[in-house]
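Note that this complex is displayed minus one protein chain, with the remaining chains in position.
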Amino acid sequence: MTMKVAFVGLGIMGEAMAKNVVKKGYSLSVYNRSGEKAKRLEEKGAAVAGTPKDAAKAADVVILMLTGPEAVGEVLEGPEGLSEGLEPGKTLINMSTVPPSYAKALSKRLEPLGVAVIDAPVSGSRKPAEEGTLVILAGGPEDKVKEMEPLLLTMGKKIIYCGQAGQGASMKMATNLLLGIMAAGLCEAVNLGQKCGLSTSTMLETMLSGPMGCALFEFKKPMLISGAYSAQFPLKHMEKDLKFIIQTADEAGAAVPGGHTAFQLYRQALGHGLADMDFAAVKKVFEMMSDPFPLV
Amino acid sequence: MTMKVAFVGLGIMGEAMAKNVVKKGYSLSVYNRSGEKAKRLEEKGAAVAGTPKDAAKAADVVILMLTGPEAVGEVLEGPEGLSEGLEPGKTLINMSTVPPSYAKALSKRLEPLGVAVIDAPVSGSRKPAEEGTLVILAGGPEDKVKEMEPLLLTMGKKIIYCGQAGQGASMKMATNLLLGIMAAGLCEAVNLGQKCGLSTSTMLETMLSGPMGCALFEFKKPMLISGAYSAQFPLKHMEKDLKFIIQTADEAGAAVPGGHTAFQLYRQALGHGLADMDFAAVKKVFEMMSDPFPLV
Amino acid sequence: MTMKVAFVGLGIMGEAMAKNVVKKGYSLSVYNRSGEKAKRLEEKGAAVAGTPKDAAKAADVVILMLTGPEAVGEVLEGPEGLSEGLEPGKTLINMSTVPPSYAKALSKRLEPLGVAVIDAPVSGSRKPAEEGTLVILAGGPEDKVKEMEPLLLTMGKKIIYCGQAGQGASMKMATNLLLGIMAAGLCEAVNLGQKCGLSTSTMLETMLSGPMGCALFEFKKPMLISGAYSAQFPLKHMEKDLKFIIQTADEAGAAVPGGHTAFQLYRQALGHGLADMDFAAVKKVFEMMSDPFPLV
Partner (left out) sequence: MTMKVAFVGLGIMGEAMAKNVVKKGYSLSVYNRSGEKAKRLEEKGAAVAGTPKDAAKAADVVILMLTGPEAVGEVLEGPEGLSEGLEPGKTLINMSTVPPSYAKALSKRLEPLGVAVIDAPVSGSRKPAEEGTLVILAGGPEDKVKEMEPLLLTMGKKIIYCGQAGQGASMKMATNLLLGIMAAGLCEAVNLGQKCGLSTSTMLETMLSGPMGCALFEFKKPMLISGAYSAQFPLKHMEKDLKFIIQTADEAGAAVPGGHTAFQLYRQALGHGLADMDFAAVKKVFEMMSDPFPLV
């Protein structure tokens, strides 16, 4: 535990994850663009770095939890960026969601400098982040991932080793494709039933008690019954993920017709101002696309 | 249990269901177009009727489990059809999957003749049919459904009352829409991951251990790993159901973009000769639509 | 010209077509469900039949121009229907748009009775119908189609012989699929340009002056510029045609992804109350699906 860790990116997810790292006794310094969140970590015992470079200088391992490739690029290569502080022998763990091609390029960029790179996006949203029960999808050198296990297990309950650099990101793409399709599918099915005059709660009871019953649908059930979608996983992130997924599918040569259909629905939701609601708010798009009055 | 029951339609599902009815002690007569299957029921203690009309004549309650509206129409209105034997006071329980508009029309056709009509399609495939653990989605007069509960519970473990005539069918449409989308979504996600170079079993482990984990995906897991799709629920039935779903959505004024996407995939599977495989064989369509060689 | 003709169905298209038949000197009797329109034909010199049966009795050739298969079925088989008056040696020309399978079934139904059946749907809308410049897509026995040419040429400028029974309908499906896709495509492209800040008229000038320039887009240009969509070809008919096209594609084993996409757009337009506008009003659906405020 003499390992010194830096954590960059203190959004909803990042803040919760960083708290778990410090809580388990790691020496932690944090960096965030807006200082306020860093202060909250300081209260928990973390040091606050003034720049990404300083954060990297002071640490053996740097963890990133940012909104996407642009943010990662900026923090890495911008003025006073991480790259200036990442010396040989250090490790970068990128937990931000990025396309596999970006994850691979990141690894290619830093490995010649003697920096080990792990891509380790997470499955799970706010609550498991707070409880330290995320599932972590790791790609990169297997021995390095093993070495980082104790650190990663402060944030997650399970680490799934997916393969070499970029494969953690690939796994995230595959699982979030399914996630986006399933949530939109649930909303589409419930909307169809509603237009047919069925009771929403009877429908959800039926769906949950059969072979399709799963925790995801349990989470969304009260949202669909109440029509209130306070964000567990903000819709704008699902929209962004599906964009990465379509790009990844294009690069990998895989057909993703369900992904294209889902992307268009979530994208339309953005246009209707639902960006910060839970991604199950895509239900409202089905309502808007359907007849004002059922025909039956 | 002095109630006399007739069962028409002894396909994979019907035969298993009829066996459970007779096993629980009901007086049963059966009718099937091809006689062989009727003989197997005869051995279990059922009487064999020569025509649908005769079956209806001899019974208080007639159960239908046929392939769709055309088959129901033929059995009902064809020569020596049910309608000639359905006298006032009798009950018709249609467990075949039909569009809600057809279920409603059936009720409208027979109620003036004093025949009570229940639509009661089932959720579940071969195995729960054999074990008598189907979920039955019932529409029609609530008291009549209550009255039929003991009979229905010989075939299923649970009866969900969905509302008036046609609402059982509506519930079936909503749940099978989700089913069709989820299975295709799983195949699409797994195919994407495979093209990215991920291990199929690691992927399924990841998906099953998270919030999307469900019995449906457990059933499909060995199929996706082995590439062998022996039918639990034949693909051609899912394709037909999605056709009914698109029709129902059109009539109800509901948008079903995921349904259209899924229908096209299962329909394409038919054209490639996968009709009698399990509906998870739609995976092969994703393979055919993807690049022969991964680009990464 | 001693041939006696009956015309059944005096909608926007039918009335205009029947007028051309009588104007060219044919002895004509007409039937329409609502009598008023028949009266307008009477003023032009046509006799008015009280029932479809009477219309058929009095004629050598019966022309149908109805809204679809249901209407054709009712006029044919309903009480006092055509089938009671169609004696051997007579000819039925169905110019209504129906799926090819229906056109074939119609032929199979009547040919054993000695009635020749031609399916002859038209390409073109109100204006060419009035001017007698429709393009007629004919299927059925080739010699019979030849024999009917003079009669058909009172309504159209060109007859395209497409093959045996049902092939006229097949041609209509193929051409209207393209029509539905092109009109929706034009609206989608113009909407994209508008969201990017381009001038609508500059866009249409560009599109019309290049290889995509065609009469269809010329017709729609003033609609897209003004935003007023008075019906040349009502949107509800395009929606219905695309439903037939999806059914036909299913029966023929053809993939129609563009057809599914277009159907959903026109269907959504119906739900928003655009049924009786021109089918180019599908533009409004693109507007509703797009962001309220352009992001650029």
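Miscellaneous remarks
Each chain gets a letter, A, B and C, in the order it is written, and its residues are counted from 1.
We adopt the following convention: contacts are C-beta pairs under 8 Å (C-beta built on N, C-alpha and C of every residue); 3 or more make two chains touch, one makes a residue touch a chain.
Bear in mind the structure is a predicted one, so any value in this text is a computation, not a measurement.
Remark: the omitted chain is touched by one listed residue; of A:Ala103, A:Ala255 or A:Ala281 this is A:Ala255. One of C:Ala49, C:Leu82 or C:Leu177 touches the chain omitted from the figure, and that residue is C:Leu177. Looking at chain B, the residues touching the absent chain are 268, 270-272, 288-292. Remark: the residues of chain A touching the chain excluded from display are 243, 246, 250, 253, 255, 257, 260-261, 263-264, 267-268, 271. Residues of chain C that touch the chain left out of view are 100-101, 123-124, 135, 137, 158, 160, 162-163, 167, 170-171, 173-175, 177-179, 181-182, 184-186, 188-199, 202-203, 205-207, 209-216, 219, 245, 248-249, 251-259, 261-262, 264-265, 286, 289-291, 293-296.
We take it that only the chains that are shown with their structure count from here on.
Across every pairing of chains, the maximum count of C-beta contacts belongs to A-B. One simple way to say how far apart two chains are is to compare their mean CA positions; for chain B and chain C this gives 37 Å. The set of chain C residues that touch two or more partner chains comprises 268, 271.
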